[in-house]
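Here is the structure we will look at.
With one protein chain withheld, the remaining protein chains of the complex are depicted in position.
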Amino acid sequence: MKARIPALVSLVTVAAVLSILPFVLGDYNISLAAQVGIFFIAVLGLDILTGYTGQISIGHGAFMAIGGYTTAVMSRDHDTNLVLTMLVAFAICFVVGLVVGLPALRLSGVYLALVTFALAVSVPLLPLKWSSYLGGRDGVQASHEVSNLWLYGVAWAASAILFVLAWLILRGRAGRAFRAVRDSEIAAVASGIELPVYKTLAFGISAAYAGVAGSLFVLANNGFAAPDEFGIVLSLQILIGAAVAGLGSLWGVLAGAAFVGLLPSISSSVPVIGSAHGRDVVFGAAVILVMLLLPGGFASLVAWLRRFGRA
Amino acid sequence: MAAAATSRLESLRNRGAAFGGAPFVGLILVAVAAGLVVGSLRSATFAQLTVQGLALGAVYGILALALVLVYRATRVINFAQGELAMATTYVAYQLIQWGLSYWEAFFATLAIALVLGTVLELALIRPVLHRSAIAAVIVTVGLFVLIDGIVNWIWGGDFKSMPSPFGTKIYHVGGVSIARLYVGMFVVVIIAVLLVWALFRFTKVGLGMRAAALRPAEAAFVGVRVEWMLAIGWGLAALLGAVAGLMTEPSQFLLEPTLMQPILVYAFAAAVLGGLESPAGAVIGGLAIGVALNLVVQYVPAITSELQTPFAFAVILAVLLIKPTGLFGHREVRRV
Partner (left out) sequence: MAVNRRKLVALLAALLATAAAAGTAAASHTGTPGVTKKQVVIGGTFPFTGPAALYATIPAAEAAYYAYVNAKGGVHGRKIKDITLDDQYDPSQTPSKTKQLVEQDHVFAIVGSLGTAPVLSTWKYLNNRKIPQVLVATGDAYWGQCVHKALKLCGGKAKPWTMGWQPDYPGEAKVYAKYILKNQPGAKIGVLYQNDSYGKNYLNGLKTGLGKHKNQIVDAESYNLGDSAQVIAAHEVAMRTHGADTFVIFATPQATIYALIDRTVIGWSALTLVNNVSANRVFELAAGQNGADLNGIISSEYTASPTTQANLKGMKLAKSIIDATGNQKLQQSLAEGDGNIIYGLASAWTFVDALKHAGKHLTRPGLMKALRNLNESGKNKNPFIYPGMTVKTSKTRTFPMEQLKLIRWSGGKTGDWHAFGSIYNNIR
C-alpha cells in the first residue's frame, strides 16, 4: 500500500496541473502544451516496445506518418469526425505494427534497428509515388481545423486513456511476458511464453500509440499532412524522448515528452549561436549529456529523489 | 596460456577478409560483373548508367565500410557517421578558403578526421558502452543532431562550392561520355579501401585492432591495448567517412549540410547487405546498390525514382529474411 501512495500523488499532481494550465497559458503556449501531450503518447508507445520488451525501433515516425495521413485523408474525403479518425489510425497502425513485428521474429538487435530505420526513411516517400491520392509533396489538407484548446484537451485526454491502457496491459499477463522477453528470450520460451505472439503484439501496441500521436501531430500542424513532416528526425526525436524518459515512470515519460516537445521552441532563442541552429546544438548536446550523466533517464532521477526523500 | 592466445591471434592473420566459405556468392558476383560488361557493350545508355552507378556505389561502399569498422570495434551502429563525414568536408572547405590547394586540404582533413573520430569514441561512446548498445546508439543520434547544428552555426545552411578535384573533362568512348569526375571518385575510393585493407592485413596496429575487436580478452592478455585499438577503429572510420564526404561533394557540385544524409541511407543498406561484419561485403554491397538502383530506375517502369529507397530496402529485407546475417556475415551464436 505504501508504494501506491507516491504513485497516486504523482497522478493527481499531473492531472491537477494539466487541468489548470489552459486557464493560465496564452493561446500559443497552449499549442505547445498540446505538443507535449502528443509526444507523451508517442514516447509512451515506444517505451512499451523498447523499455519493456527490449526491442529497439528507430522507425516510429513511420507509424506516426500512417496515423497522420489516415486522419488527413479521411477528413479530406469524407469529412469524418476527427476523433473517429484517431481510432481508425490506432487500428490501422496496430495491424501495420503487427506486420512489421513479423521480421522482428527473425531479426534482432542492430538488424532490427536498421529495418525500422529503413521503414522510417521509406514510408514518407510513398505519398510522392501515389500523389494523386496522398497529395505528393503538396500534402493533404484535412477539411476541419481545430483550435489550440481543442487540441490540448483531446491530446491530453487521449494521453490519459492510453496511459491507463498501458498500465492495464503492463501489469497483466502480457506485461510479464514482455519483461520476460526482454530479460532473456531463451528463458522466456523455456518458461512457456509464446515468443512470436508477444513480440509482435508489443510492436502492434507500440505502433498503434504512434498512430494516434501521428493523427494529433497532423492536426497540430493545421490539419496539414506532408511527407517531410515525418522525416527521420521525427523518429529520432521519439527515440531520444524515450531515452530521456527512462523506464516505467510517469514522470520520466512526461519529462521525455516535454524535452522533445518543448526544447525546439524554447531553445530557438539561444544566445551566441542564434535562433536558427541553436536548437539543434542544444538538442544534440542535451541528449548526449543526459545519456552520459543520467544513465536511466529521468525515471532513475525520480527513483533516486524518492530514496533520498525517504532517507 | 599466453602462447595459446598468441596462436589464436595468429590464426586471425590468415583468415581471409571475406570470401572464405562463400563460393556461391562469389560465383554470383562474377556473373553479375559479366552481365554488366555485356550490357555496356550493347547499349551506350546502359554503359553510361553503369559507370555513374559504380562511382556513386564506391562512395556508398566506403561509408558502409566506416560503419562496419565501428560496428566491429564497438558493436554500435553509428548514426552520426554521415554527418561526421559532412562536417569533415566542411573542414576541407574551410582549409581551401584559407588558401590550401584541394589535395593539401584533402590529406589534412583525413588527419583531422582520424583524431576527431578517436576523440569522440573516448569521450562520448566509451563511457556509455558498458551500459548497453542502445545507449551508445542514442548518443550517436544525439551526435547527429549536434553536428548538424554546429555546422549550420559555423558555416550556415546555404550552398558552398569547392574546386573540382578532377576538373570537368569528359572522355568519349564509343557513344559513351564518361566524366573524369566519376573515374576519379572510383579510383580514390578504391585506393583508400586497399590502403585500409593493407593496414589491417600487414601491420601490427592492424592485427591489434582486429584482435581487440574479435577476441578482446585474449588480445589484452598478450598486451594489446584494447581500449586504444577500439578508439582508433572509430578514428579510421571517421577518416574513411571523410573520404566519402570529399568524394560526394564533387559528385553533387555543391556543399550543403544535408549532403551525406541520402548517402548514409544507402551506406546502411550496403553494410547490412554485406553482413555488417564484413569489410569486403560492405564495399561490394555499396557497388551493387549504386549500380542496381541506377539501372532499375531506367529499365523497370514501375520503380520510379521516389521508390529507389523503398525498393533498395525491400530487397535487403528479403535478403535478411533468407540469410539474417547478410550475404557475407557469420551467424552469431546466441548466448543465454
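For clarity, chains are labelled A and B in written order, and residue numbers in each chain start from 1.
Throughout what follows, a contact is a pair of C-beta atoms (placed from the backbone, for glycine too) under 8 Å apart; a residue touches a chain by one contact, two chains touch by 3 or more.
Every value quoted in this text rests on a predicted model; they were computed, and no experiment measured them.
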Message: Counting the whole assembly, list the visible chains that the omitted chain makes contact with.
response: A, B
- prompt: Which residue among A:Leu149, A:Val189 or A:Ala285 touches the omitted chain?
  reply: A:Leu149
Message: Looking at the full complex, which residue from B:Gln97, B:Ser132 or B:Ser177 touches the chain that isn't shown here?
response: B:Ser177
- line: The missing chain sits against subunit B at residues 45, 48-49, 52, 56, 152, 156-159, 161, 164, 168, 170, 172, 177, 179, 181, 251-254, 256-258, 262, 294, 297-298, 304-306, 308
Message: Applying the definition given at the start, please give the residues of subunit A touching the unseen chain.
response: 3-4, 7-8, 11-12, 15, 18-19, 22-23, 26-28, 31, 128, 131, 136-139, 141, 145, 148-150, 152-154, 156-157, 160-161, 164, 167-168, 170-171, 220-222, 224-230, 248-250, 276
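Assume only the chains that are shown with their structure count from here on.
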Task: Could you please state the distance in Å, as a whole number, between where the Cα atoms of subunit A are centred and where those of subunit B are centred?
output: 32
Query: In their complex, what parts of subunit A are in touch with subunit B?
result: 50, 56, 103, 106-107, 109-111, 113-115, 117-119, 121-122, 125-126, 128-129, 184, 186-187, 232-233, 236, 239-240, 243, 273-274, 276-288, 291-292, 295
Contact footprint of subunit A on subunit B as seen in their complex: 71, 75, 77, 79, 124, 127-128, 131, 133-135, 137-139, 141-150, 152-153, 157, 261, 265, 268-269, 272, 276, 304, 306-307, 309-310, 313, 316-317, 320-321, 324, 334, 336
